[in-house]
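Apart from one protein chain that is not included, each protein chain of the complex appears where it belongs.
We call the chains A, B and C, going by the order they appear; numbering starts again at 1 in every chain.
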Amino acid sequence: MSEFEKITATEEFDILMMRYDSAIREVRTKLEILNNELSLTSVESPISSIESRRKKDRSIYEKLKRQGNEISLESIEENLNDVAGVRVICSFVDDIYNVARMLVRQDDVTLIQVKDYIKNPKANGYRSYHMIVEIPVFFSNEKKPMRVEVQIRTVAMNFWASLEHQMKYKHDVEKAEQIMKELKACADTIADTDMRMLKIRESISAK
Amino acid sequence: MSEFEKITATEEFDILMMRYDSAIREVRTKLEILNNELSLTSVESPISSIESRRKKDRSIYEKLKRQGNEISLESIEENLNDVAGVRVICSFVDDIYNVARMLVRQDDVTLIQVKDYIKNPKANGYRSYHMIVEIPVFFSNEKKPMRVEVQIRTVAMNFWASLEHQMKYKHDVEKAEQIMKELKACADTIADTDMRMLKIRESISAK
Amino acid sequence: MSEFEKITATEEFDILMMRYDSAIREVRTKLEILNNELSLTSVESPISSIESRRKKDRSIYEKLKRQGNEISLESIEENLNDVAGVRVICSFVDDIYNVARMLVRQDDVTLIQVKDYIKNPKANGYRSYHMIVEIPVFFSNEKKPMRVEVQIRTVAMNFWASLEHQMKYKHDVEKAEQIMKELKACADTIADTDMRMLKIRESISAK
Partner (left out) sequence: MSEFEKITATEEFDILMMRYDSAIREVRTKLEILNNELSLTSVESPISSIESRRKKDRSIYEKLKRQGNEISLESIEENLNDVAGVRVICSFVDDIYNVARMLVRQDDVTLIQVKDYIKNPKANGYRSYHMIVEIPVFFSNEKKPMRVEVQIRTVAMNFWASLEHQMKYKHDVEKAEQIMKELKACADTIADTDMRMLKIRESISAK
């Protein structure tokens, strides 16, 4: 049995994964409640859609390996912050910051880390707002704090990111460079258009 | 404008209703997490299905009226415990008590009231386990404790209850009495069969 | 590579499975449309819930093996009628026959086989109405007739069947016989109660 199987083929591993799934549910519920509330009081809801995923077994193993960390359940909980991932897609840039603020303000949510790739885009043009939060989840016998990575971005940023993601599988290096340049240019145009659309919305809602 | 419209046609009423909807979501999430966890460790999941409903505007108004209470938003929150309703359908009788216990044990859930119509069936044969619980729900600006009625029953009890419910619309009194008697007899047989099925399950899982 | 992997680890196998999934969707849509229509015109909807599952890769392989049939994609389509399975749970016995009749009457549905285990229960007490139907499904390049097994039963029959299913994993033979006897007795009581409940419903709806 390989090192990978020795950890992932255990009941304890399945239970830990179920816990991350539960944490995802809790965060989704919190976000859906906020979205429902705000849909009532504003013209449009701040959240366009919510996606979530739990990190694949294989990726968990490989990330620990890459980090040089021990391969164990404790090590997963200690060293990986993105086993549970929730992605929030907003229509407008200012909604991103509003949603983040309202989530973090809740007294059972602990903010562990923030990375604002909107104010500081990555070199390739990637824009998104990332937070690691910790929330308590109730199981049959105990209450466990669980970590969840929350990524918040606009529809346009998300579209860009999904195309950029496909580039990872592109091996023709010469052409790749050219494509990366064009992708970067598109990212900037998209960010610029997002700001113009936000200004239009502000003009519309202003009296 | 009627008294009914004066209260239900306000934005404040809509907001209160959205809050009850949110409380329903929270309770459902808690139950789904428990069910997922227990599905992992036992052969079958304790919960067969979960239904929920928010009380209709008209029924809220009529219940306050019938109780002789004031028609106001404060009065709704104070006097009605079943605006938010969650129904949990279990396969076996013992799962009912397990689910109830696990929910109430969570430290953000406050148990307000219990009515055990399984140990003490209603005169017509109705069986079900009822609880009023209070849970905190996070909104954009505040954390509010909200009340939810949780009804837990077996598949068979639920089937019986839905037929009995149809009787409410039966006006042919003479025949009604006869039907009620037959319904009562069926309720007893169903409760008896539920216990026999539970014993069979126990025999199956015993080593 | 084992014989099992040689067939299931191919893209063609994945495509065939996706086709069965699509057939399940089509049958579910047909049933949901009928249920919505009938909910409008009668007090209660005839269908209480719909479940569906596609046969596991391993079970497909083992069934072909057991039948002594060739292990190939053509053989799956030719010899297995239950790769796509839809289960319809009705509240009342007469709804079972109504739903079956309405589905089979549709001019793009071909009835391949019927097994009525309600009129002719299995020796162990199992009751359910089974049909194999064939429906056309539209893919990007072609229209394919696909087979689906549709099982229709009452809530009570379904509850019984799920408990009986657990018995398959019971190996203590002596006790097993005793349990089987008790299960059979419960199945008869449940069938009897189903008929009594149906009569009560008829009395309620009669003027």
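The rule is simple: a contact is a pair of C-beta atoms (placed from the backbone, for glycine too) under 8 Å apart; a residue touches a chain by one contact, two chains touch by 3 or more.
Worth saying up front: this structure is predicted, and the values here are computed from it rather than measured.
Considering the intact complex, the chain excluded from display touches A, C. Touching the missing chain, out of C:Ile50, C:Leu73, C:Met102 or C:Ile132, is residue C:Met102.
Shown as candidates are C:Met1, C:Leu40 or C:Ala206; the residue that touches the absent chain is C:Leu40.
Contacts to the hidden chain, counted on chain C, fall at residues 11, 14-15, 18, 21-22, 25-26, 29-30, 32-34, 36-38, 40-41, 102, 106-108, 137-140, 143.
Taking the complete complex into account, residues 43-44, 49, 91, 155-156, 159-160, 162-163, 166-167, 169-170, 172, 175, 178-179, 182-183, 185-186, 189-190, 193, 196-197, 199-201, 203-204 of chain A touch the chain not shown.
Methods note: only the chains that are shown with their structure count from here on.
Common partners of chain A and chain B, by the touch rule above, are absent. When every chain is reduced to the mean of its CA atoms, the largest separation from chain C belongs to A. Seen as a C-alpha superposition, chain A sits on chain C after a turn of 180°, to the nearest 5.
In this assembly, the C-alpha centroid of chain A lies 36 Å from the C-alpha centroid of chain B.
In whole angstrom, the spacing between the mean C-alpha positions of chain A and chain C is 40. Rounded to whole angstrom units, the spacing between the C-alpha centres of chain B and chain C is 30.
Among the residues of chain A, none is in touch with two or more other chains.
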